[in-house]
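Dumping the structure here so I can ask a few things about it.
A single protein chain has been removed from this complex, and every other one stays in its place.
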Amino acid sequence: MELLIGQMFAGLSLGSVLLLAALGLSLTFGQMGVINMAHGELMMAGAYTAFVVQRSISDAGVSLLVSIPVGFLVGGLLGLVLEGLLLRRMYHRPLDTLLVTFGVALILQQAARDIFGAPSVDVRAPAWLQGNMELLGAPIPLTRLFILLLSLVCLAGLVLILRATPLGRRIRAVVLNRDLAETSGISSRRTDQLTFFIGSGLAGVAGVAVTLIGSTGPYLGTNYIVDAFLVVVAGGLGQIKGAVIAAFALGVLQSVFEFSTTASIGKVLILVLVVVFLQLRPQGIFSLKTRSLA
Amino acid sequence: MTTPALLPDGEPRAGGLRHGRPKYLEVRDLTVAFDGFVAVDRVTLDVIQGDLRFLIGPNGAGKTTIIDAITGLVPAAGSVNHTGTEILGRKVHKIARLGVGRTFQTASVFENLSVLQNLDIAAGPGRKAAELLRRRTRVDPAVQEALEIIGLEKAADKQAGTLAHGQKQWLEIGMLLVQNAEVLLLDEPIAGMSQDERDETGLLLRRIAASRITLVIEHDMNFVREFATSVTVLAAGKVLSEGSVAQVQADKKVQDVYLGTAGLEGH
Partner (left out) sequence: MSTFLQSRWAAPAGLAAGALLLLVSAPAALSVFNLALLGKFICFAIVAVGIGLAWGRGGMLTMGQGVFFGLGAYIMAMHLKLADASLFGGSGVPDFMSLYGSGEVPGWWEPFRSPVVTLAAVVLAPALVALLLGLAVFKRRVKGAYFAILSQALAAAFAVFLMGQQATTGGSNGLSGFRSFFGFDLKDPANKLMLYSVAAVVLLLALAATRQLMHSRFGELLVAVRDQEERVRFLGYDPATIKTLTYVIAAVMAGIAGALFVPIVGIISPADVGVIPSIAFLIGVAIGGRATLLGPVLGALGVAVAQTSLASTFPSFWVYFQGLLFVLVIGFMPGGLASLPQLVSRLKRRRIERGGKGSATAPATHAPEPAHPAPATAANVPEEASR
């Protein structure tokens, strides 16, 4: 029983990390069609932000709470620069955005290496997140519980923005029909920028979060990017709820596979599973229905 | 096949084939629903070889959706029978191989390929692997004939993307000809054409239709009046009326629903 709960929680925890990494992607890839390979490096920037903030604020608890909004800003601003300099001229070439942002990822990785050094650095978790909580006899690490909660808060915030704000309405309008939205007075330029800012900011928050469960190095992003994309693919383009289900499903499955086989075979099995799943639902769990051929 | 004859001589007449049994397209209770919205509602339609049938109706009547359903692009219920073969439920490319060809509202040709290459591709789905892997050494006689019919002989080596809009539409029709389609589904083939081009296209359609099953979506009522042998009027996904242009125009229902809103005289 404890083992089962422990496994389930490990899966949910992995799922929440995937969700944090994938939420921003779901926005930029799903809503705008930009395949941002540098999303992982925006996470890495968020993680290093937490490291830098902790150097000036020594109290681990305060620094964590400060790092989250600062990480959002750092990620978001980097994303804005990326969008403004490069991606805005490439919306009609989605596959090429993938390669351009891969180049950006290489540059950001090397920059991190040159600034912070190749060895990983550690961010201290606050005292109130150290230790475990007991759930039906199974130990639940508090840091992981915190990440789970943080991912749910981010999710709720994003859904709120999309559903209940003018910005959200504009985003949805531009996604459904860019030309029509523009003729009805929506500035798609401004909407694109804001969407990208929020999506990239979420990557920054995700970066802050993962410092709690591992060390921070220049290649932190590469660990997450492929899995995060798989989540978006399996969830369906532009579908936040699809991404949520896919993230937790893949998280739980991966921890089950890793438990019953090995980590490396687990990775292969997950990929096979996603490909098989796409045979059943080529558009992912949920899909936008439009009349267009494309 | 010795000398390909893409065009017969003579005019299309409803049911008017000189010899043999005519081919036909029999649509029964065709229904297409998107997410609960019924775009095409139990449409029943018969088009026979030699007929030049026009499909008209206000915007959103489901005209293009019918063609999409027949060609397998959208899933549909009901039955579509092409001269004894049920085609509904098959894959798009299988339906095309059964002799059903279509054009699109926005002319879609392969812009990076030459006119000749466009036609050659259209002529080729039946080619064997060895033929596909070889270089094109001569112009297929059917392709040559189509080039002459659509009047693009001089432009054969031009990139299709550089053609004028009307020429692209003709190229699409030419592709249908070499594709050897028995059923032609044309979605607004004269949109954006000049008056001269429209007349040319109408005469071309008339010649093509004489030996084929032809269904044309069109808005321009002058064009319909001049070239249609029969007309089906569609409104809100249902067949409203069917018959000759005169019969349809005299139909009270058509006048109420269609004339009242969009204006049959239009354009």
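For clarity, chains are labelled A and B in written order, and residue numbers in each chain start from 1.
One rule holds for everything that comes next: contacts are C-beta pairs under 8 Å (C-beta built on N, C-alpha and C of every residue); 3 or more make two chains touch, one makes a residue touch a chain.
Remember, predicted model here, so these are calculated numbers, not experimental data.
Among B:22, B:58, B:124 or B:243, only B:124 touches the chain that is left out of the view.
Within the full complex, the residue among A:99, A:136 or A:180 touching the omitted chain is A:99. For the chain left out of this panel, the touching residue among A:129, A:233 or A:247 is A:233. For chain B, the residues in touch with the chain missing from this view are 71, 91-93, 96-97, 101-102, 104, 108-113, 117-118, 120-122, 124-127, 131-136, 151, 154-155, 158-159, 161-162, 164, 166-167, 175, 179, 194, 196-197, 200. On the side of chain A, touch with the chain left out of the figure occurs at residues 29, 33, 35, 86, 89-90, 93-96, 98-100, 102-107, 109-110, 113-114, 222, 226, 229-230, 233, 237, 262-265, 267-268, 270-271, 274-276, 278-279, 282, 293.
One rule holds in what follows: only the chains that are shown with their structure count from here on.
Look at where the CA atoms of chain A average out and do the same for chain B: the two points lie 48 Å apart.
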